[in-house]
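The structure that follows is given in the form of structure tokens.
With one protein chain withheld, the remaining protein chains of the complex are depicted in position.
== chain A ==
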Amino acid sequence: LVSTEEDIYGVYSHLLFKYFLAEGVVCGHDLFVASAKELPTNILKELPAPLLDNCRNEAREETTTVTSEDDSMQIAWRYQNFPKMEASPNTSSRFGHYYDISKTMSSELIQSIKCHSFFLPEEPSLQPTIKMKNMNCGYARLLQSIQKIIYQEGFDGSHPQKKQKNVLRIGIQSLGSMLWGDDISCADNPEDAHSLTKFLYVLRALLRKSLSSCIITVPAHLIQNKAIMERVTNLSDVVVGLESFIGSERETNPLYKDYHGLIHVRQIPRLNCLICDVSDTKDLAFRLKRKQFTIERLHLPPDLSDAASRSSKPELAAAAKLLSSGRGAAAGGEKHLDF
């Protein structure tokens, strides 16, 4: 369960959200997109296009020139290199794909996988049948919907005769915001402070018991009751906080002039082991370039050497691994179900 604390305007967290889903499409996973504010189909239309092998070299050349276009529409995520799925089966140990956000993913690619969606305003307002005391209705219906899909599509092993095991990637936008009917983001002493944490507990239970993984974004900056955010952190496997410099005094700070924001890794996953690979890098920052979104170790502005405009691969590998790991359940046999 990957929890992302949203940056103030939600720009970058939405980006991470789309990348998670895009990676799912490219890997052939099934998707489940839930939102209370945006139509899932619109979200799917905006997924970044994956970079195929021949484009990758072009992209790499671009990064060596130090461009400082601060056009906030051009963003891209740079995972470690991973050859196309159809290519040779044994390759580097790194995983992930390149994406180019200036282009959107083709609709054929999206249609090649199964997408389930949950859009709160359009859900029929039936009383949820799950039995939890005092659970926020929106969350209850979402849980029910997820559980139903997991069961029906056999992600929890309930239909063993189904052809091939697959992974379900769930993305839930802005949990805890008012749009879900939760008042923790607008009241100091919310009436029901436990709905979100109960929801996360049951969600994680569902993830553990099935081949699913999930990303949620939470408007942490709006939640006044910090105790709730502490509990959310404890209840998640991976927690990443995004802090963008937009509108803050850091925007003009020369230390940060190459970057658009900071990434705080608040929790790393410890699934089936005592500790996972802890990166040496504690200070991570991100920036938008023309077609790429990079996560780098925070360092002083480079002294005109062009090697410094790209972060070294080991650091990115650590960052990408930290942010991409933390899956919910037991791995399948195939290599692309890498956990």
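Heads up, the rule we're going with is that contacts are C-beta pairs under 8 Å (C-beta built on N, C-alpha and C of every residue); 3 or more make two chains touch, one makes a residue touch a chain; residues count from 1.
FYI, contacts and distances are computed from a predicted model.
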Options "PIGH acetylglucosaminyltransferase", "Gamma-tocopherol methyltransferase", "Elongator complex protein 6" or "Aspartate aminotransferase": UniProt name of the undisplayed chain | "Elongator complex protein 6"
Given A:Ser102, A:Ser117 or A:Thr197, the residue that touches the chain left out of view is A:Thr197
With respect to the chain omitted from the figure, which of A:Leu206, A:Ala220 or A:Val240 is a touching residue?
-> A:Leu206
Residue in contact with the excluded chain [from A:Lys37, A:Lys103, A:Lys165 or A:Arg231] | A:Arg231
Per the whole complex, from A:Ser35, A:Gln147, A:Ser174 or A:Gln292 the residue touching the absent chain is A:Gln147
Quickly run down the residues of chain A that touch the omitted chain.
-> 129-134, 143-144, 147, 194, 197-198, 200-202, 204-206, 208-209, 225-227, 230-231, 234-235, 273-276, 278, 280, 282
